[in-house]
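What you see is part of a larger complex, with each chain still in position.
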């Protein structure tokens, strides 16, 4: 089912802000061939950064990829606009698993369309570990002992603070000052034992400098695929499950092209090619129908249900909460 | 005649003046105003008049401390490594090779500092130099993500900036002065200390100042080689604007950094003038 | 001494050698050598984002360097031999512009321009349908601030070192003020302007931190590389770096050869 | 070098330029103090004077680089005091040549011609440049770069660059100061023969009296912004108007004396030691007046014994300096002080045994020396 011929004039370009290694470049070429609009891609590393850029205004983006918990904030700040479904014939609400799609709707209006989902767990070098990791408690405890100087935490408040909160059994999303204070104490205590605070954890894991890291599903899969001794697990206390969406900012300079591109990218065939290229799980049943079974049955990408159930989606409050932001900054500059 | 000359001056200066007004004066004023404000509810800036941001500067004390420690240390290290090289190039190399060798000092500059620092991540990482050392039986050394790694990156990144001014001032050195010193009974090392070194001070001053200024605002090298653990004011600033989105506090920190620099650099210039090193080329930067 | 120099050069070139070496890796990891291949060069050259970023960077660097050279030279001409309050003011501005860290420039420009744009845009859009936004323009302007100051410093030094008798000689031989400027002043300033231009270009081309804040939706090469580095690098990045360096080396050699032809071996 | 050609400045009153009461003040410094000077067509005129006396200032006012504070300047009869330099029919050879470093030799020389409007045809420019380079014997050097030329060659380029424009007046501001002695002598010779062959008026600024004496038709001696004397080299040398000129041009023993009588251009004066000598008197000095008498070292003679009828001063030799073709004696006299006497090498033979410490007689021929006027 090719997208409707967009005979209308959508201009010659469209700007997409997204995460790295999250698309298949061939699809953009195809889009350009079909519509005449070239896709310019801006790459980002964190939701905070996306928000900061949009808040600063003049980002110039037409389409971007926020994570579930940020969408309400964008809506409240009037930074994104409700989607005009008449321009998205490829969107089929029924095809999406609800929990990965619901964050896209705010106040009854659809603001964002799901792209991919995943979890945040930990990856470790099984050759160095005495036993497999199963919890965030172990993660932080071993860091202070056997793995001192070998652990990586994300340069990302949501997962780093969230995981520290999980150590104490608190909610991943807590903004309670007392609970946060405990988390901060833990983080600052751990800091001297860390190898790094970075979201670029693959290279040190691969070359053996680091033995343990917080890790996103797709990348855990990649590491495990290439180096079988690196294993991936979710904390049994819980942790993060996330879903990324497509959204269109207010004042998008090329709005028509943005819709065209979005519609094109959620075409199941196109989307399947995307998934094959980057490997992250997809929430769209139409797409999964086209993917090989081994991918769908992979324990890293699709963990057991009881593990999944313990996970939490990020909460909107964590994004804007000044204390969490400041805590992270204090931790890094400590 | 006189009036038309003034007119001509005004016309020539207008573009630069406008540029400075819009991109230097205005931003600085905005930053100053913001530094007395508050963080907006969803981040950003909310108007207010409070000194709270300045009162909170202590929360970034470590970053300030790192900067104020590592910037001079990096400058000094770069100086100590650059001087002998500049000396070698200016006084010990035949003219035929000099240009080539000089160009070879700048060439690394033409590769993105990002990529070069990335190479250092490998070199200082477990598979790089530490591996080599441990293969040689020199023990298990961890380099990457330490202040030492940041220092190496700094020295590496800014070495050419230090070599050049020193080279220039050494090259200008009248060799007959060294002969004169020898003639008057000074053995080589003493004529180095008494003649060469003092006369190359302007270059040393220029290079140091250049490197120091750049280091004070450094972000990339600590970010890449410090593994997020070695934090400079620059990193704190980026964090404040892009992660915590606390523009007011960020502005206050920026104002503080600028103030520190104005004071230190001005004092440094004064000092140079006093010891007479700021003769000619210091003014260049 | 020789040995020392050798060690320092090794220090300077070790990382570059590593970059070049790994760019020929057949594997996917940028910091590992796995087999030999030139595929990453092919990939980089056919990667539209890389090419776009390269083009954007080159364009921005070129524009800001050209603008800075012109505006800076004009200002230097006006400032040389000038006295009084205006001179003091400009001296202070130049001093501050050169001294303020790039990161502060980036941040300050960002928030100032955003504030201004927010204030101006509603009116502007109503009047012309245009909006101001962060992008190539603001980046060129922000880079220009520093590089223009650099040009002013370089060109002014050159003007002040210039032999005034040459201008008198030109007048003596019948050339009016404009003709003298075109035939004598400008050619004599050319090396300083060129140096300023090259410095400006290099600075702008390699700048990350200002662009990071001010570039709006534009992706420059450093921004592209930075965001790539954040989430796992492929040897493509090494290939890009190696190519950029090779091209600059080539330009350097060409420049040397053309400058050498007939020009005095630079006394500095 | 041909002194005689100085005479062929026919119609001596045909003036090409004129300073009329011209003054130039720089702040508190009066660099030129009401200059009055008529420059003759085709002559070789030198401004001679010590450093800072205003020579360059005078020249620069003529060239148009400075505007007179008072008075005016005429060139070819036209009042040009406020005409900018680039419209004046004069050209200058600068002290350090001021050659354009970014142009070749030929381009430097062509520069003035290329400024002409309407434009001159290329071929004509090329032809005239070639001719000018030939004139200064640099025919093959056109494509060279300036920094490939030696000091003397650069000087010739500067000369060619000026003369190719066929200016009415060629101004030269110490053009040979930077050259070494040998090269300087050579260039002086060439400059002079060039002037003779081109017939252009040359105005040379110098502080080297030898240079001025040997090259000029007339010399204008300057001091403290003022013109002290104008005249031919011989006039200046033989009858300096005052002590300043006597001292500056050549060397002179200057002695206080008292006039006894003046008759027909001669005067009898009495020196401090009572000796009476007969000197030239350019003006009538009243008997009994205290004057200064100047006598050139080479106008005095030395002898072992006094000659009858010639006034002689007995003095002791303190220094003897050998200069090759002549020998300089310094003698001390208890009353008159130090006396300089310059002997031709040949005359030495007549003084066997004359050495430091020996008493000799300084002979003063009648008419040698003259009475000086006030400054």
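The letters A, B, C and D name the chains in turn, as written, and every chain counts its residues from 1.
The rule we apply is simple: a contact is a pair of C-beta atoms (placed from the backbone, for glycine too) under 8 Å apart; a residue touches a chain by one contact, two chains touch by 3 or more.
Please read all numbers here as calculations on a predicted model, not as lab measurements.
**Q** Please state how many copies of each chain type the whole complex in this structure file contains, using the displayed labels.
**A** A x1, B x1, C x1, D x2
As a convention for this text, only the chains that are shown with their structure count from here on.
**Q** Suppose every chain is reduced to the average of its Cα atoms; which one is closest to the average of all protein Cα atoms?
**A** Central by C-alpha mean position: chain C.
**Q** Find the chain most remote from chain D, comparing centres computed as mean CA coordinates.
**A** For chain D, the chain whose C-alpha mean is farthest off is A.
**Q** Which integer distance in Å separates the CA centroid of chain B from that of chain C?
**A** So the centroids are 17 Å from each other.
**Q** Quick one: report the Å distance separating chain A from chain C, using the average Cα coordinate of each chain.
**A** Each chain's C-alpha centroid was found; their separation is 36 Å.
**Q** Measure off the straight-line distance from the CA centroid of chain C to the CA centroid of chain D, and report it in whole Å.
**A** Computed from C-alpha means, the inter-chain centre distance equals 57 Å.
**Q** Please set out, as single numbers or ranges, the residues of chain D touching at least two other chains.
**A** Residue numbers touching two or more other chains: none in chain D.
**Q** Going through chain C residue by residue, note those that touch at least 2 other chains and give them in order.
**A** Only 30-32, 110-111, 113, 229, 233 qualify.
**Q** So, with touch as defined above, which chain pairs make the list?
**A** A-B, A-C, B-C, C-D
**Q** Using the touch rule from the top, collect the residues of chain A that touch chain C in their complex.
**A** That would be residues 15, 17, 19-21, 25, 28-29, 38, 40-45, 56-61, 199-200, 202-203, 206-207, 219, 251, 253 of chain A.
**Q** For a test of understanding, state which residues of chain C touch chain A in their complex under the given definition.
**A** It comes out as residues 29-32, 47-49, 52, 110-111, 113-114, 117-118, 131-135, 216-219, 224, 227-233.
**Q** Can you name the residues of chain C that touch chain B in the complex?
**A** Contact set of chain C toward chain B: 1-2, 4-5, 8-9, 11-16, 18-19, 22, 30-32, 71-72, 74-75, 77-79, 82, 86, 90, 93, 96-105, 107-113, 115-116, 141-142, 144-145, 148, 152-154, 157, 202, 206, 208-209, 212-213, 221-222, 225-226, 229, 233, 237-238, 240-242, 244-245, 248-249, 252, 256, 268.
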